[in-house]
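Dumping the structure here so I can ask a few things about it.
Every protein chain of the complex appears in place save one, which is left out.
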Amino acid sequence: MSNSFGKLFSITSFGESHGNLIGVIIDGCPAGLAITEKDIQKELDKRKSGDNPASTTRREEDKAEVLAGIFNGYTTGAPICLVIWNTDIASSDYTKTRFLPRPGHADYPSYIKYGGFGDYRGGGRFSGRITAGFVMAGAIARKLLKLIRIEVMAYTVEIGGVVARDMGFDEIRHNIISNPLGCADDEATRRMITVIEEANKQNDSLGGIIEAVAIGLPAGIGEPVFDSLDAELAKGLFAIPAVKGLEFGIGFEAARKKGSDINDPFIIENDKMATSSNNAGGVLGGMSNGMPLIVRVAIKPTASIAKKQRTVNMKEIKNARIELKGRHDVCIVPRAVVIVESVMAITLCDFALKAGLIPRIIK
Amino acid sequence: MSNSFGKLFSITSFGESHGNLIGVIIDGCPAGLAITEKDIQKELDKRKSGDNPASTTRREEDKAEVLAGIFNGYTTGAPICLVIWNTDIASSDYTKTRFLPRPGHADYPSYIKYGGFGDYRGGGRFSGRITAGFVMAGAIARKLLKLIRIEVMAYTVEIGGVVARDMGFDEIRHNIISNPLGCADDEATRRMITVIEEANKQNDSLGGIIEAVAIGLPAGIGEPVFDSLDAELAKGLFAIPAVKGLEFGIGFEAARKKGSDINDPFIIENDKMATSSNNAGGVLGGMSNGMPLIVRVAIKPTASIAKKQRTVNMKEIKNARIELKGRHDVCIVPRAVVIVESVMAITLCDFALKAGLIPRIIK
Amino acid sequence: MSNSFGKLFSITSFGESHGNLIGVIIDGCPAGLAITEKDIQKELDKRKSGDNPASTTRREEDKAEVLAGIFNGYTTGAPICLVIWNTDIASSDYTKTRFLPRPGHADYPSYIKYGGFGDYRGGGRFSGRITAGFVMAGAIARKLLKLIRIEVMAYTVEIGGVVARDMGFDEIRHNIISNPLGCADDEATRRMITVIEEANKQNDSLGGIIEAVAIGLPAGIGEPVFDSLDAELAKGLFAIPAVKGLEFGIGFEAARKKGSDINDPFIIENDKMATSSNNAGGVLGGMSNGMPLIVRVAIKPTASIAKKQRTVNMKEIKNARIELKGRHDVCIVPRAVVIVESVMAITLCDFALKAGLIPRIIK
Partner (left out) sequence: MSNSFGKLFSITSFGESHGNLIGVIIDGCPAGLAITEKDIQKELDKRKSGDNPASTTRREEDKAEVLAGIFNGYTTGAPICLVIWNTDIASSDYTKTRFLPRPGHADYPSYIKYGGFGDYRGGGRFSGRITAGFVMAGAIARKLLKLIRIEVMAYTVEIGGVVARDMGFDEIRHNIISNPLGCADDEATRRMITVIEEANKQNDSLGGIIEAVAIGLPAGIGEPVFDSLDAELAKGLFAIPAVKGLEFGIGFEAARKKGSDINDPFIIENDKMATSSNNAGGVLGGMSNGMPLIVRVAIKPTASIAKKQRTVNMKEIKNARIELKGRHDVCIVPRAVVIVESVMAITLCDFALKAGLIPRIIK
């Protein structure tokens, strides 16, 4: 079950980059949720390439299709199967470089793990393309969370060393709607586009940081000690290729602060418990504390770069060079925003079901 | 099963800080592993307080006891139950502050989650004390890994803003043996001790960063896409109280680098595949790549500080102040080193069993 | 994950009787197993209707299709997705009887559980049709077991009160090949056909008993105390609609015997441990004992009968009558033989992987 995630609201990922399809099974979705292919497509479109300056010019026209679990416009309580069919695949190139693992890619460990039987075309199971399944499942998760007034939102906070300025969630929510990089800071966006264009000219790539936030999560969500809120989110987020680190609240900065600086004092706000700061990022002892849940995810630069790179023929154990053809994303951060958001939504749905926040039947 | 972790080699945590005991069940340990209470005690002692300048002067004389699953000096294949009995507990203090959640602690969310029925004495289930169970289980995990020549090692790399210098694993292994902070850099250690002493005088606390490494892990370990090597490690590590972030390899630094800078080129070393750098931290696509697996964990400053802090009486929703009595660790990083090491060992044991690296019967 | 079964070799069932498709995901199949759609079709054909005197004359031309996880004729180690597309579906009838639960069917509890949102057409998720997914997964499981010389075989031992005579496994294996009811006793088969024809004339239905055996299972397979061999098999077999009971070895007869009658004495056979009888059915303490594993499954008569039956309109809570149209199987036992066999094969594959009997890569 290593391709499944979640206990009560769980997803199972399947499909390959250049196979027939990319798919996802969602098991445990309550019956009675109104959902259409259009709802799913809307989220999926946020992931598509060609729409932002950091992305490949190749356009994937991914179309979400419901194969099971939705009937007459409502979820049935049965497993939901969503797929996108792969079309226009040119995979003849891949045989030539089959034994030349791309630096920074899963090619080498997957060759060892699966004895060379893996579908190597376009990275197969290790292509970022499989995250389209996460996004489709996320569309359903977000609809469920909306019912219980939990909002999940992700946005770009850093690309290629350019950092967006801090701002409030309302401003962020407003600004990211039309921003091409999923960033709330227009000024930083301009500089991000500049570094992206430079990296593109150099046949190179860039990484960045995505922040995701959940607003409206009541206190006490999380299942310590091992299925805690932060632990499950971390597990889910590391399923996104290119994630190399994550932190909650001030995260790594906490290592350099004093307790008196970062302990968030409790206060009364609107007759309810709150904290006057949110260095914890909304999570204490593996449970939500009622404040916005904030996680930041480090995305490494796209491993696929056009520059010639050193590698080893893994069949013959012989030094080699590899030069990747085709067009790749200079920076996947803008497209990954909706993926991070989706994984967060999926994870929180599972917790919301465990906590009894979502009814078994939506009415 | 939220208190269990691992699929084939799994641990279940139980017990409370001021209850009868702290315990752990290890299910799935192969039969035939020679193990004594002394082996377990040796690891447990590394976690004990009073031994380092950053720790409380209160000494916990935790004694590991085997209650089940080990017979005639060998594991039997049955669940192993290890406990430490809580002794000399003075918990009368806790009733006074029962409804005053300590800033930075789990008190408030756990009060909400468990409706006030939780054992609040000394943090109950949310005390760092429960990690003694992880360490006992880790002692067994490390013995198993040793059999297949996988070494797990953790060490302090930063405390209170003082950063240890980079060095090779051999030097680290040698230096940390006698270092009071679990740090390989003696010079940095001196400065760490200085900032610890300062923080102590100010009734304040400090955080830091622990790095853990696994050497000898063959390529192809990990179960993508969700039970991947980094995802499971992340999940396990977030069970350690005070962890606020983690990163593999260069981690967050990757967000600021170019692809050509961080893609680790493949090379041939001793007739085998290797990479000339290890920015990936040994993990690609959720699987090991044969290089040392490196993870860094951000530990926040101890939340318990003697300074008077603002809080809210959560029963009456009334502003209040809290002043914590008793002696607390100024910085838990040195004691957490063995905990991080243990969680890594436990996680890798599970993967090693899944991969068939460890036989079902040790002979 | 209630639509998933198995820990290391796990299947996830999806699809509905009158939806787009019936499908199954197999997660955890080792890479390198040679498998074709033809291999899968061959097993699937054993389940098809119209081939035996007990079955409906409606012919389902179910065609197995591989959507993911198999590449160039070999399993890749990625999740395998197998489907059959539903064709020629006439489901207009179902709306009329939507609120009239069929006696003996899941209609009523599923209406309550899913609040009326379930796909009611043809039983939806509760149709016997979903077992086509089990059979496709079983085809792969059997191929894996064959590699380690474990044979799984099921056969009809009773229909409508007619009991097949006891015989040895070699005789059974030979006789069932061409038997229309999957029964090894030709004489009993003739009488079974007679009672089937009589029941058919009376617009009634019949049940029966299927026995399944695994030969070649080494001793010590099973994961006590809860994931024991018999427990997991029982769990899997109860996923087959119409199963109302099961027993291992002499099963219920054991309740009427003395210990001295049924304890199987250990003997030496070909220099190996064996037992001189097999009343235990090959399982002791939840583990295989090296003798053939024998389970018998009670199948109730097809609930769908043409006779007019009493029911209640579950929306209006009003007495009603229901008369089922269309052609139904008089007795599903012959078609269920391959389903029982498949579930046994799937379950044993999971155990074989846990025990390390099947390598991670097939070479």
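Order of writing sets the labels: A, B and C. Residues in every chain begin at 1.
Operating definition for what follows: a contact is a pair of C-beta atoms (placed from the backbone, for glycine too) under 8 Å apart; a residue touches a chain by one contact, two chains touch by 3 or more.
Not measured: the values here are computed from a predicted model.
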From the listed residues C:87, C:194 or C:263, report the one that touches the chain absent from this view.
-> C:263
Per the definition of touch given earlier, which of B:75, B:131, B:228 or B:275 contacts the omitted chain?
-> B:75
Residue among C:27, C:43, C:119 or C:230 touching the omitted chain | C:230
Touching residues (missing chain, whole complex) on subunit A = 7-8, 354-356, 359-360
May I ask you to list the residues on subunit B that touch the chain which is not drawn?
-> 1-4, 6-7, 10, 12-16, 19-21, 23, 25, 27-28, 31-32, 67-69, 71, 74-81, 113-115, 117-119, 124-125, 360-361, 363
Residues of subunit C in contact with the chain not shown = 1-5, 13, 101, 103-106, 108-110, 112-113, 125-126, 130, 158, 160-161, 199, 202, 204-209, 218-228, 230-232, 234-236, 238-239, 241, 243-252, 254-268, 271-273, 275-276, 280-281, 284-290, 298-305, 307, 309-312, 314, 317-319
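Here is the rule we go by: only the chains that are shown with their structure count from here on.
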Sort the other chains by how far their Cα centres are from that of subunit B and give me the top one.
-> C
Distance in whole angstrom between the CA centres of subunit A and subunit C is 39
Geometric centre distance via CA averages, subunit C-subunit B, whole Å | 46
Between subunit A and subunit B, what's the gap in Å when you average each chain's C-alpha atoms?
-> 27
Can you list the subunit A residues in contact with two or more other chains?
-> 1-4, 13, 113, 125
